[in-house]
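Of the protein chains in this complex, one is absent; all others appear in place.
The block that comes next holds subunit A.
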Amino acid sequence: MSAPDAFDLAVIGGGPAGASAAIEAGRAGLRVVLLDEGRSAGGQVYRAPVSGTGASSGQPDGAVGDRLRADLAASTVDCRFDHRIWLVERGFRVHGLGPDGPATVEAPRLVIAVGAQERHRPVPGWTLPGVIGLAGATNLIKSQKILPGRRVVVAGSGPLLLLVAASILKAGGELAAVIDANGRMDWLRHAPQLMARPDLVGRGAKWLAAILRAGVPLLSRHALRRIVGDDHVEGVVAGPVTGDWDPSASGEFQIACDAVCFGYGLAPATETTRLLGVKHEYVPDMGGWRAVTLPDGSTSVAGLYVCGDGAGVLGAAAAALQGRVTGLAAARDSGHANAADAVERLLPQAARAGRFGMAMTGLALPRDGLLSAMTPETIICRCEGLRRADIDSAIAAGSQTLNGLKSATRCGMGPCGGRVCEDTAAALIAQHTGLSREAIGQSTSRPPLRPVPLGQLAGAFNYLDLPMPEPAPQ
């Protein structure tokens, strides 16, 4: 293998956080490399559409994304798209799999801006084809330009619920119902923090108005009880929820549909920071487990910075501002003293956007009553096909941590790396044992960070020789 490329700063993730960090650090004079598995910059929120022209057809998000891509193209940043990062070593060495095979870059400083993943709470039938994540649905509609189905139920919590529903309507699709676990009072309780960004509140209000105008049933304080179908979704059964979001306490009704978009907010993607042994903390209003960062993005590991949703789910506006702060902080710490002032100037703006994001994240946070919808037969770990009864009996037999449950049942050992099931598993352990999330812990992160075909890494690595870092202290 040839010597890895060396830079002053490597950035993983080309969403608003990572791209902004790379642009600012490049402007300040650092040699920067940006890596992302996507085909262009923009991340989850500004993902470029597939359509021929490349321009994002006048949508507000589209315009911001186009500008970000243009700024990046005009910068000195070395962009490497279609690179899936599967291993990061301290020091830092970043290993990816690109279109031409394995590729490694080296830099004394590293920004991790890998974004968030969706949080789920299973119901019977959630593994049926036709059920997709709410966050994933935004991807299909905005970037792939396809509707999830002909008649869609949108269910769960948080801002993505309204966003997905409104985008389906805007595209001319049919919505069977919008099912929101929150009630109007829950939204109002968060109003003070939301007013930190009246512009964003206005967008949410417009989505809501569009849903009501279309005459779509908006079922507040309701949740799914199960999803029915044989080889594909044929409908959902929903019911009103209690204060704790238990949907099984009173009456139920069925709604016919051929697709369900379903999710309970976002959680920071922490596999990379866990692998690097960064200190983490559990902050529900930031989406759960997050790498501990200072406002400028720096962490307990020297030279390592985390920003954007990966450091706490605060939304796109906060991610871009935090990214700029972090890129400038990396430049400052590399000896570019003039960047220090800019960091201080941007911090208050980033904090304001963060307060709005935190209110949204808090609103989406699933409550424990949802666990009552999971019958003993409900699949919790989709990869390993583990049902609630399997998890419950392992907990009863003494599994009190995610690592313990993993070795007892294989829950979290599948190809998704536990990203889909572990938060639910932790909620089940907490309910059974009364232990805190801190006591239950996170599971140990192991490479590959994302699945990569082992065959394609052959020659680059002997897989068994990979360094296995100790889990982060908690």
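Criterion: a contact is a pair of C-beta atoms (placed from the backbone, for glycine too) under 8 Å apart; a residue touches a chain by one contact, two chains touch by 3 or more; residues count from 1.
Note that contacts and distances are computed from a predicted model.
A.B. asks: Using the UniProt record as the reference, specify the protein name of the hidden chain from among "(2Fe-2S)-binding protein", "Formate dehydrogenase H", "Signal recognition particle protein" or "ABC transporter permease subunit".
C.D. replies: From the choices "(2Fe-2S)-binding protein", "Formate dehydrogenase H", "Signal recognition particle protein" or "ABC transporter permease subunit", the unshown chain carries the UniProt name "(2Fe-2S)-binding protein".
A.B. asks: Could you tell which one of A:137, A:321 or A:339 touches the chain left off the display?
C.D. replies: Answering carefully, the residue with contact to the hidden chain is A:137.
A.B. asks: Give the residue, chosen from A:65, A:173 or A:287, that touches the chain omitted from the document.
C.D. replies: Only one of A:65, A:173 or A:287 touches the chain omitted from view, namely A:173.
A.B. asks: Any idea which of A:25, A:41, A:123 or A:147 touches the chain not displayed?
C.D. replies: That would be A:147, which touches the missing chain.
A.B. asks: By the contact criterion defined above, which parts of subunit A meet the unshown chain? Give residue numbers in ascending order.
C.D. replies: The missing chain touches subunit A at positions 37, 44, 49-53, 57, 84, 117-118, 127-133, 135-137, 139-141, 144-150, 171-173, 231-232, 379, 381-387, 414-416, 419-420, 450-451, 453, 455.
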